[in-house]
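With one protein chain withheld, the remaining protein chains of the complex are depicted in position.
Take a look at subunit A:
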Amino acid sequence: MKMSTAPYDLEQQQQHQRSGVAASSQSPRSPSSSTPFLSVSVTDPVKLGNGVQAYISYRVITKTNFPEYQGPEKIVIRRYSDFVWLRDRLFEKYKGIFIPPLPEKSAVEKFRFSAEFIEMRRQALDLFVNRIASHHELQQSEDLRMFLQAEEETMERLRAQETGIFKKPSDLMQIFKDVQSKVSDVVLGKEKPVEESDPDYEKLKHYIFELENHLAEAQKHAYRLVKRHRELGQSLSDFGKAVKLLGASEGNSLGKAFSELGIKSEILSTKLQKEAHQILMNFEEPLKDYVRAVQSIKATIAERANSFRKQCQLAETVKLKEIDLERQRLHRSEKLAEAEREYHELKTESEQATKTFESIVRLMNEEIGRFQEQKTLDMGIAFHEFAKGQARLANDIAGAWRSLLPKLEACSAA
């Protein structure tokens, strides 16, 4: 096993990930009932509705022995906006934790219902829920339980409520963008200093922003590579057809050789198409997922900045209120009692804000280590699958062409 020297334990990490989580499309297994487990799978995409309002619904199967859940197994039907609801709720409640990313909202219209897109989305949604279910804090979430257990009508009601009170995804995006630019400003040192002065945190922010750029580039080329495989496959197929025609018109043994060449070309064309799909699912998607995860971290960074600002503002306000209170005491004002009450309220609020902020800081520190480990594992798997796929393809190609050689030898002997 050739790995660079590192105390980082891969095996342990893999075990940790798999505890109680089935990240594949089949039904989750049912392990022993003593250890607590929560295992989810997102399957069976089905197109519902008509025309513009058509959408895909998914079957979400939960297997668990958590006491709060109704029974060992439950199946519900969910759609994409339900997942969005869950993500938004978690983001609101669990500040500081990196919420697992969702696949993008919409796609080009004609592509939206293609088999490939649906499968990619299903895979991403499955990953999303499983990551939540295996996160020791997030898995305790009430909202997760609702998502996994509630009847469809309940879910619909919840979803409708949220869009009223909370923000629509598009608004969230806008907030993210605003905050992103604010955070960028902060990172770049443009804004006025209502910012933390933690150098390690600065470094982290810079790292996250840079990382997104690098990853996006890698993902872009990975996607192009998928296209290249498809194009080469198509080209080989056309070439094969033309060569076969040539072989047919030649007629003799040479003609047969041409025909064989044509047949092999067509076979290899199919293999190239298959490999293109493999690369898409096992290499490009994980890279995309990585990019989304980094974007989710950026949202958390924005949230932390908000929280910090709020904490500072409240601290300021409390100080001012304190001074005002003193003044009122000296002047024995009638408003003293009220002022005292307000002061206490503000003080509580301020303390709360500080607690929130500190909690975010603490959680982020835990999260970042876990995130790095998880990503090394995720990427390692992706790289390995990619390598295997390419090796398989190359060997198939070599084998196919080599098998032609004896036939060519026979031709020249003739």
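Worth a mention:
The rule is short, and it goes like this: a contact is a pair of C-beta atoms (placed from the backbone, for glycine too) under 8 Å apart; a residue touches a chain by one contact, two chains touch by 3 or more; residues count from 1.
Please note the rule applied: contacts and distances are computed from a predicted model.
Taking the options "Leptin receptor", "Sister chromatid cohesion protein DCC1", "Sorting nexin 2A" or "Histidine-containing phosphotransfer protein" in turn, only "Sorting nexin 2A" matches the UniProt protein name of the chain that is not displayed. Checked against the hidden chain, the listed residues A:235, A:270, A:313 or A:348 yield one contact partner: A:235. Touch with the chain that is not drawn comes from one residue among A:214, A:319, A:341 or A:355, which is A:214.
The chain not shown here is touched by just one of A:51, A:67, A:199 or A:369, and that residue is A:369. Listed here are the subunit A residues that touch the chain not shown: 1-4, 6-8, 10-11, 14, 18, 203, 207, 210-211, 214-215, 217-218, 220-222, 224-225, 228-229, 231-232, 235-236, 238-239, 241-243, 245-246, 249-250, 252, 254, 257-258, 261, 368-369, 372-373, 375-377, 379-381, 383-384, 386-388, 390-391, 394-395, 397-398, 401-402, 404-405, 408, 411-412.
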